[in-house]
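Dropping a structure here in structure tokens format, bear with me for questions.
The other protein chains are all here in position, but one chain of the complex has been omitted.
The block that comes next holds subunit A.
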């Protein structure tokens, strides 16, 4: 198989190819999908190209246009890149008022937005990300943690791109959300397909697990959030009116883009294209608080470990930290270059915020001091809201992120070095989630991949032989999986 980079560059967009091979799913006739343009396929995690069918405010339309442009550019990569957008919209709005005084800018460097958006910076990071030595990663002298994730299972079943994939807090299940309007639950150990959650009328962009791993929330382009019982695979029921299913949580005026449960599981936070963050009382299914969060779609949201803070981010370039109990904004983080932020999460101890920017950088913010502590580079992220997370192996933390060239990258938190680069998917890899020794990725190619950390491996990354032998142990599963749908298929990875 040729290198993913070449694929991304030189072949037509891979998802198209894949799509023509697929029969369209029955649900593809849902209104929102039809609203898209005819050659349709709107990859859900993508920040760009939204709003085909929806009327937008002028600002937003402007922004969206900027992005669709960027999208088309990214197909045939050129260096004259898309970052025209927030310069004119929100970025200037919030910042231009700041007079000459004040502003102790943390980095101490002069600030100039125009300059910072010059193509040079992007070209630089681009060249990084496409550097032709993707696999061969360093065995550095100092004791860096050595994640060695090997692909083990490929889970087929979704008929469209998989927008987000999450491992349950207890590590036993995998939930994947897809543009085909379904959510699927898989067994993390065997890859067995357990359930398909059908009910949304449009593509699903996000899923979230409750802390007890028994309930799932999913957010869709049909503007509804649904709560699902993992055990029954049905929407949550209210025992009060016997057997009646809980109504979906409605209130957002536009696509739901991100979801997060509080550590206690009593509050669900949702971010939407209507630029608001909603906090829901999960028990009552009631909208508890609406935060007038951003001036662009809310692209990422997370709770800190004690549940007192919510962080949200938006493509307007702002990261906001909120007090859960009062609903007040406690801090706003903006990088000088004001790059769009497409995903955000708290560090395991809740002291830092990891922000995924559309300038091929992931930044680790100290939200108390309001400064960037680390910048991670090497992946490709220009137009999609791709995701990642923190992972911990042997007491050492690393950062995992998907990349638009289909790879997954793992960085050491402290040294910013790339620890491992794994090939994930054809086309864009949208999401990666890590739970201990298990890692899962979601791809534009409609598949979910499961990886396991392999200890004491003699080989360097990227060699498939070892994982093959490991996978052989599970090969027998293939025949006897409790498959409920014909189109569900689990295949062992032969070569990566």
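Everything below uses one rule, namely that a contact is a pair of C-beta atoms (placed from the backbone, for glycine too) under 8 Å apart; a residue touches a chain by one contact, two chains touch by 3 or more; residues count from 1.
Please note the rule applied: contacts and distances are computed from a predicted model.
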Q) For the chain that is missing from this picture, which UniProt protein name fits: "Set1 complex component swd1", "Aspartate--tRNA ligase, cytoplasmic", "Hyccin" or "Coiled-coil domain-containing protein 22"? A) "Set1 complex component swd1"
(Q) Please identify which residue in A:390, A:431 or A:451 touches the non-displayed chain. (A) A:390
Q | Of A:147, A:203 or A:265, the residue in touch with the unshown chain | A | A:265
**Q.** Touching the absent chain when the full complex is considered, from A:225, A:277 or A:333
**A.** A:333
Q) Which subunit A residues touch the hidden chain? A) 94-95, 97-104, 107, 109-110, 112, 115-116, 118, 120-121, 124, 210-212, 215, 227, 236-241, 246, 262, 264-267, 281-286, 288, 304-309, 320-321, 323-326, 328-334, 347-352, 364, 366-368, 370, 372-375, 390, 392, 395, 397, 413-414, 416
